[in-house]
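All protein chains but one are shown at their positions in the complex.
For reference, chains read A, B and C in written order, and residue numbers begin at 1 within each chain.
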Amino acid sequence: MKLWGGRFLKNSADELTRFSRSISFDTRLGPYETRVLGAWADELFAAGYLNDSEKKSIKSVLKTVEDEIIHGTFVPEDEDEDIHTAIERRVINEIGQTGGKLRLGRSRNDLVATDTRLLVMTELECIHELLLSLEKTILSKAKEVKDIIIPGHTHLQPAQPVLLSHVLLSFAWMLERDRKRITFARNRADSMPLGSGALAGTSIEIDRERLAHKLGFSELSENSVDAVSDRDFVSDALYALAMIMIHLSRIAEQFVLWYTEEFSTAKLDEEWCTGSSIMPQKKNPDIPELVRGKSGRVIGDLVSILVLMKGLPFAYNRDMQEDKERLFDAIDTASSSVSVMKKVIEATNFDKESATRVLRRGYICATDLADYLAKKGVDFSTAHELVGEIVKYCESERKQFESLTIPELKKFSELFEDDALLALDPHACVEARKARGGTAPDEVERQIGQLEKNLVDIEGPVC
Amino acid sequence: MKLWGGRFLKNSADELTRFSRSISFDTRLGPYETRVLGAWADELFAAGYLNDSEKKSIKSVLKTVEDEIIHGTFVPEDEDEDIHTAIERRVINEIGQTGGKLRLGRSRNDLVATDTRLLVMTELECIHELLLSLEKTILSKAKEVKDIIIPGHTHLQPAQPVLLSHVLLSFAWMLERDRKRITFARNRADSMPLGSGALAGTSIEIDRERLAHKLGFSELSENSVDAVSDRDFVSDALYALAMIMIHLSRIAEQFVLWYTEEFSTAKLDEEWCTGSSIMPQKKNPDIPELVRGKSGRVIGDLVSILVLMKGLPFAYNRDMQEDKERLFDAIDTASSSVSVMKKVIEATNFDKESATRVLRRGYICATDLADYLAKKGVDFSTAHELVGEIVKYCESERKQFESLTIPELKKFSELFEDDALLALDPHACVEARKARGGTAPDEVERQIGQLEKNLVDIEGPVC
Amino acid sequence: MKLWGGRFLKNSADELTRFSRSISFDTRLGPYETRVLGAWADELFAAGYLNDSEKKSIKSVLKTVEDEIIHGTFVPEDEDEDIHTAIERRVINEIGQTGGKLRLGRSRNDLVATDTRLLVMTELECIHELLLSLEKTILSKAKEVKDIIIPGHTHLQPAQPVLLSHVLLSFAWMLERDRKRITFARNRADSMPLGSGALAGTSIEIDRERLAHKLGFSELSENSVDAVSDRDFVSDALYALAMIMIHLSRIAEQFVLWYTEEFSTAKLDEEWCTGSSIMPQKKNPDIPELVRGKSGRVIGDLVSILVLMKGLPFAYNRDMQEDKERLFDAIDTASSSVSVMKKVIEATNFDKESATRVLRRGYICATDLADYLAKKGVDFSTAHELVGEIVKYCESERKQFESLTIPELKKFSELFEDDALLALDPHACVEARKARGGTAPDEVERQIGQLEKNLVDIEGPVC
Partner (left out) sequence: MKLWGGRFLKNSADELTRFSRSISFDTRLGPYETRVLGAWADELFAAGYLNDSEKKSIKSVLKTVEDEIIHGTFVPEDEDEDIHTAIERRVINEIGQTGGKLRLGRSRNDLVATDTRLLVMTELECIHELLLSLEKTILSKAKEVKDIIIPGHTHLQPAQPVLLSHVLLSFAWMLERDRKRITFARNRADSMPLGSGALAGTSIEIDRERLAHKLGFSELSENSVDAVSDRDFVSDALYALAMIMIHLSRIAEQFVLWYTEEFSTAKLDEEWCTGSSIMPQKKNPDIPELVRGKSGRVIGDLVSILVLMKGLPFAYNRDMQEDKERLFDAIDTASSSVSVMKKVIEATNFDKESATRVLRRGYICATDLADYLAKKGVDFSTAHELVGEIVKYCESERKQFESLTIPELKKFSELFEDDALLALDPHACVEARKARGGTAPDEVERQIGQLEKNLVDIEGPVC
């Protein structure tokens, strides 16, 4: 079935139908569409275009269709070009030509935009839930490993000692921003285009505010041309999802490094590893690798929609049908990636001994030695130079900081006193970073409290 | 000058210096950096690491440097690898080694993040202003052309008559969303990383809340590792800017079409056209074309930063230096594009006669004929078919709707009465679309009022 | 079934399996895999690891599986994680543990790379065929409309008269470059990785040259680490496909413009139009719009793979599994887009009368008037100025060039003689552009001959 054709002398070419048909993917809009059509029937009834029994029979068949779609038993016919057609055909099949009244005053242009917005709102709410859940897992893991100090890296080189918990919490803060972006994107979708018709608005006397309220929208589109031309909300969703994936790719990279024999900071539980068809000893962290790779996928999805919209004149153009598959793909990829990363983190066991092994290398407390001097009045620029000289000396003597003696230090500055060596204890270095947001245990504890507060009060929808 | 080197036995290779030097572009951070360093000096003073005279002399030279940078007279030396180095060198040159105290407790990692965030906040506020200004221009133009009805297009084919004002206003509503995105992105930048040191926090007893307040930040970073690893705020800015450019590309495309001989809907004032080196008759709308092309540029900038961050482990990695040139490019491109599009729209004159010429073609009021029948009780699906038949009839008779007679119409349905022809008047079609957001003149008037309210109350910063 | 597990104490988590399973899409590699495994069995036989009856029974079941896959009757089991596993399981099911011998000396890493390369070679050969076919259609259409002169545009403004054929042929020349890119990409895939094992090569005494020859590869990979780490051939294919889509998007845009009421240069046959659910009069060119939109999709696919590979260390990483869905999507999108654009062009009818309508506007022969003066010795820069003055005069007098008189012209330059008006005939303008590649009819004829020669000699594979 097609929703047009009266003016046509010829049938569509088969290849056209195959190429432009969207029902293979837009069935996913079905449960939103039936809700929308039900609310539309109410408005047509209110405006006098449907009588009570027409309305009831329409709503009843819509309910049946919705159930079928949700249970996967709805079967479109070959000639249904999209889900809108399939549903209208079905309604007419069931209740006769009266079903055709449901098409009055609206167009597929405003309908598809409405359906897709409802889907985006729902799906992003679910992803918000999943993010919360992932953050909670990170928080638990951070609490578990509070006593582990690891070498903090910059440029992947030993930088300063940090609490492992502090590093893990940094991932939660990334995700806190993702929650903001997801919420922002969800709210951008929350504006009802229904009633914009093909582009000019509708001549039916409906109450769009009432309609919006019934469908769960907080706002209305204010301009019918814009309403059918706009896919910003798809881009906004894709951008928020792409950022999640970039964050997950960074977390994944970190865990993949931690799992290496060379770092040996952590081990991934076997349940979450895969093996090799050729190398019998293998336990590979495929899941974080896949997640890392899938960041490319969602960035690609975002690029697709940006390119798609670039340079399109107003109002609806068929190019815009291409938004849906990329949107669905990004939603599914991000949802499942957030989900599995939660499991991966749960399944990761940190090994205190190996994790701290490298702390004794790399002069990782050098900054604290410079701070020591600076706190005695040496300007930091000079203190930095001096400690640099000490590092050079250690390298030439092939010794690490921990074997330095006070007399050796004094050769570089008379300001070094007996307590200087204390500065070189990683615990002291960590303790010292007490300013808000620093790695000192008390500060990390404060952070945990803060995050718990952020996470606990939220009561999200059930996904 | 370099801010490191104590531990090094050899000098840097010249090619390394050339390749990694950022001073050619990061001087743009200078005026923010001097502000930040001034505030840092206050904190060092408060914590007892600077005495009053040290603080004063440092702040005095920072002021001088700031003025020089703003006036373009600040000259970095060849060996300054970045603006941070150049400023510290200059401070030490002026007031001696005391200047080196200013480096205590912080790192370039937290400093550059702080500078860049301040820059993003300022620049996005300016772009917000420019958007407002562009919207006001659109609004004025929409008021100017209130009496013009043009053929509204979907698929670039005649669809339904709409008010030209309505179409112009649809562009303003796009930009309303851009303002939201820009504000969101600005607020994401508004979190102070200073005090995070290299990655672990600082051991200096500073009051980060006071510092943030002094620098104009509303929030603090809560985790020092995250604070130096994070460039989300750059992505957020680039995404918001890319969306502006996509909108401008669509508006540009629309105007380019309107300027064609074939559409002849509008003319661009000569002042805003360019000519050809070979074709003496040419007046080309180069500016909107360039804007359309520049959308690719900013999308590319966004992709660059997304790729850059993908898969980076914590914390700072030098890859992140690559964020700045793309950010600056996108800011400058979007700012100037918004600016010139305002001028282009001001310089566009709509020609009522040509603009309405095509209204008489394309059976553009067919929907209203179907609505006519539907309002008499025909289900819309059947009404649509019937009007399709009428179109087919007109095509075969080579006539437009306006020459149809009632008897001809009655051949298709007895429900057509004398008033049927009224439905075919574009004015009536436009008038009929009264539901909120529709193209009816009263609705468009309401929209104008709404937009004026949105725009007028805002008092932005001076850019 | 999994091809690993001996060393594992625990089973895989269900969610891991779902997330990492690739059989939903990699079944498409099946028919290549069975060919590859058959050839591998021959090598194992030659090296003495299989006896004749083992080899035969293995090859027989591989043949069965291949047939099943091709006919869509092959059903993987739930626990098969990928097509490699599914095939090995099936072989062992049919002939017992002997089937396990087939895994000797190779890994999924080299196997999947080999399969995918064979697929790319085959699919790109098919797309090459489709491009040829599209070019032939363009050529036919160009021959059909040889007598139509249209206004050539730059900046969408009237520039100079050109033969419509000349414009159509410009599309064929774009596609000529696409054929080169497709051939280049196909040849990049044509290098056999099989025998590289997991990454280090194989310890089995196989003859890789013989194997390559049997499988239809012209070259061998020369380094086993590179062989399993490399996905350049996927990028190369995606880039070539993205360029095809960009070209199609440009052609599509041109046709969409030509179909507008305003241009009315061409009409698309009804069979290839779609209608509207609300506007009964509509005939929309959805197919070229979709093709234009799908350019975003394939550009996104390309970006995905570029992001995916960025920063991956050697050798195989699981991220690389993400290459396949994007590759398949791009192949299918480009193939079907080339196919439908051929039909769209066939179904396009140019209307000589409307197409030439605008020729009389826009002073489109101004360049020839300047050339006229230049050929009489006026420097072109001055001639250009003078004709600019004439245009200005016409505008102020509201006349087109064709109503200019010789005395009027003489007011601008005494060099204008009676033949000057001839320069203003579009036919003469077109005729004058005789230099190679110009729009003069003889040159266009030469071009047609050249293209026919390019296209006719090629005998491609049957797709």
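Following the convention adopted for this analysis, a contact is a pair of C-beta atoms (placed from the backbone, for glycine too) under 8 Å apart; a residue touches a chain by one contact, two chains touch by 3 or more.
Every value quoted in this text rests on a predicted model; they were computed, and no experiment measured them.
A.B. asks: One chain is left out of this view; which of B:56, B:213, B:297 or B:392 touches it in the full complex?
C.D. replies: With B:56, B:213, B:297 or B:392 as choices, the missing chain is touched by B:297.
A.B. asks: Identify the residue among C:11, C:24, C:140 or C:223 that touches the chain left out of the display.
C.D. replies: Residue touching the absent chain, from the options given: C:223.
A.B. asks: Out of C:56, C:250 or C:361, point to the residue that touches the absent chain in the complete complex.
C.D. replies: C:250
A.B. asks: Which parts of chain C are in contact with the chain that was left out?
C.D. replies: Residues of chain C in contact with the hidden chain: 3-9, 49, 88, 92, 97-105, 109, 152-156, 159-162, 166-167, 169-171, 173-174, 177, 180-181, 184, 188, 195-206, 208-209, 220-230, 232, 235-236, 239, 242-243, 246, 249-250, 252-254, 257, 292, 295-296, 299, 302-303, 306-307, 309-318, 367-368, 371, 374-375, 379-382, 384-389, 391-392, 395, 429-430, 432-440, 443, 447, 450.
A.B. asks: Could I get the residues of chain B that touch the absent chain, sorted low to high?
C.D. replies: 2-13, 15-16, 18-20, 84, 103, 106-109, 197-198, 269-284, 286-287, 289-290, 292-297, 299-308, 310, 317-322, 325-326, 336, 339-340, 343, 347
A.B. asks: Of the residues in chain A, which ones touch the absent chain?
C.D. replies: 151, 153-160, 256-257, 259-263, 275-286, 289, 303, 306-307, 310-311, 358, 361-364, 366-367, 369-370, 384-388, 390-391
Keep this in mind: only the chains that are shown with their structure count from here on.
A.B. asks: With chain centres defined as C-alpha means, what is the inter-centre distance between chain A and chain C in Å?
C.D. replies: Taking the mean C-alpha position of each chain, the two centres sit 33 Å apart.
A.B. asks: Show the residues in chain B shared as contacts by 2 or more other chains, in ascending order.
C.D. replies: In chain B, residues 153-156, 159-160, 257, 303, 306-307, 310-311, 367, 384-388, 391 touch at least two other chains, as defined above.
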